[in-house]
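Shown next, in structure tokens, is the structure this report addresses.
All protein chains but one are shown at their positions in the complex.
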């Protein structure tokens, strides 16, 4: 028997669960897990089901499309490894964590390659037989540099997600719209606290007792995209901002990998700058 | 429009969601939230729905009973305050927390009364105009004492839950079976670590770096009942077991109140010494 | 034997520990705990010792003053209950938590009284035989109202700390400077995120996955004072801002009580809008 993921994003109205569960029943599908959420404020309905059976995937999708209201977004997915590209700058912890998980077979993903604006991480990445492309930003206008980065990304073929594993450059709206809802970033603060540069320094100066990290989809407003996952750790007055930075790395890498896993398992719906996560 | 909670506990088979959602649809019920879980190991299906509409509660229940497999447990509940009795010994923190929540209107519950084996907490409880019955255990056999406690409990009338807010006496199987799945306890350790007496002292002696509290339903095996909620805090070598005990109180009261809230909102299913919580 | 707390706040220079420990030795004091911290950035030295012995408190203080550099702040404290005043508006959870702790004997404090701009919490407070003064802000200019609040506070006599247990009014610089470093507030967000009004609504709208609470000393800049304690809880897309508010209460009360305890035990040093906590 095969397993499928069914994702439904609809305007809420009475009877949606009834319609979908009846179709599943008619297709002799066994429901493994079923998650629904109604966002009353926005009158939205989200549903993610894992089902088991022997079906024609396109036929199921068509049946759902015909039965559900227009403007409903419907996906029927046969789980397989997604293609991802990693981007990084100089720091090794977040990139290294994903490489090890990939090597251990923990990720439902193929890493097509790594793109960086520095050569520093090349020797690490190449140990794992993953292509590494350095696209230096030196002496280039931002757009010029990004055009070269896009070229590098496209050289790897079709990509499902781009993971910014501490890629420390601001992306232009052009880049972001090119890969809409496909770019996952890790920001090294508990957003929306400490937006912008050097959040650990900001945290140190404010004298907070907790620091954190936030993984989010990238949109046009820096550090303002839909949040996927957050985590924090306690700190105290003895920690310099360098020490916060060091401790923060453990949070950053765990949160980024957690967000990536959610994306790879098709567990994230995005609506109006917020996420619904099943 | 009225709101109802529908609780279904069935042996798993294909089409259950279909059956239930079709009935909801036929009754013109609007689904507010819907949670399902399939326990594959035990072949069990659990479902909790919050629905909105104008129905005859008994008719809905009958329709569900007829449509669903035999041996399915079905409850249709019109949310209202449940009747609870608190039991305590000498410590004030867990009892006080529930009293304040009750006073603040946070709890879907009427506190019928408090039963204790000591008089210590009487003056606190009576401030809130809640009856307090002292049933001293002195010079009594365990069963004799419990008979008097049961008498005190029954003097308050029908009870939905008995909350042991640090009631420091072991209950006999007779008592437990008298109130099966109705007794919620807080144990002052991260169970199953440190079962039995003085868990903070045990924790201190073992040199752990984290302590916790566990709320669970009481069954015949001491500290072995189905776990509802757990929480922990970090400690270090500077904490004596008295200090752990003091810090632990904050965890105990929060965990017990959280478990109580889950019970009052009909969010807990029990199966084979484990809980499913929606 | 008596116990004392010695608090030293000095500009850092070599030999400070040597000087202090030699004096303790000469006074035959036994060191129970000793905490030091050097803030290199600001060249500051902080030390808190708990010592045991039989001394003349003033003589020890004089000896320390003579031996340590000028401009050093030195306190020798014989631990006793501090006098506190609570301020609140309508919410019961934070105030109630402190009242219960006080009743249980957990706090090194006498609650002199409670001041509120509403009468709502009077019946709760008076259960505990604690005076409650309502100072309505209706039809009053902010300063006029505050003058009456100050009058109410002063009617209770000398006060060590004023605890804002969800007192929902902004204080003027005049009020703040009248009780400098004596006012402890609880803000219902993980500061500096969501400064200002209705932080739970802000958190909901931003779609964060974690919410928190922050206890801090109040200074002239709203929500900008030195942070004493912070704590967070995880939330998800199913939580409305009302639900976040409800869950947040458990964090707020725990954090405020934790900060109060630190203050009562003389564990907090303030320097340049940050705290050192031993």
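A, B and C are the chain letters, set down in written order, and residue numbers restart from 1 in every chain.
To be clear about the criterion, a residue touches a chain if its C-beta (ideal position, glycine included) is under 8 Å from a C-beta of that chain, and two chains touch if they have at least 3 such contacts.
Predicted, not measured: the structure shown is a model, and the values here were computed from it.
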What are the shown chains in contact with the chain that isn't displayed?
A, B, C
Looking at B:96, B:113 or B:212, which residue reaches the missing chain?
B:212
From A:52, A:75 or A:250, the answer for touching the chain not displayed is A:250
Of A:13, A:41 or A:106, which residue touches the hidden chain?
A:106
Touching residues (missing chain, whole complex) on chain C
14-15, 17-18, 21-22, 24-25, 28, 30-34, 36, 38, 234
Considering the whole complex, not just the chains shown, which residues of chain B touch the missing one?
37, 39, 41, 190-194, 206-210, 212, 226-232, 236-238, 240, 273-277
Touch residues of chain A, complete complex, unshown partner:
33, 91-93, 96-97, 99-101, 103-104, 106, 124, 127-128, 238, 246, 249-250, 254, 257-258
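The rule we apply is simple: only the chains that are shown with their structure count from here on.
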Expressed in steps between touching chains, what is the minimal separation of chain B and chain C?
1
Between which chains do we find the greatest number of C-beta pairs in contact?
A-C
In degrees and to the nearest 5, what turn takes the CA positions of chain A onto those of chain B?
180
Per the C-alpha means, the centres of chain A and chain B lie apart by a whole-Å value of 38
For chain B, which residues are shared contacts with two or more other chains?
33
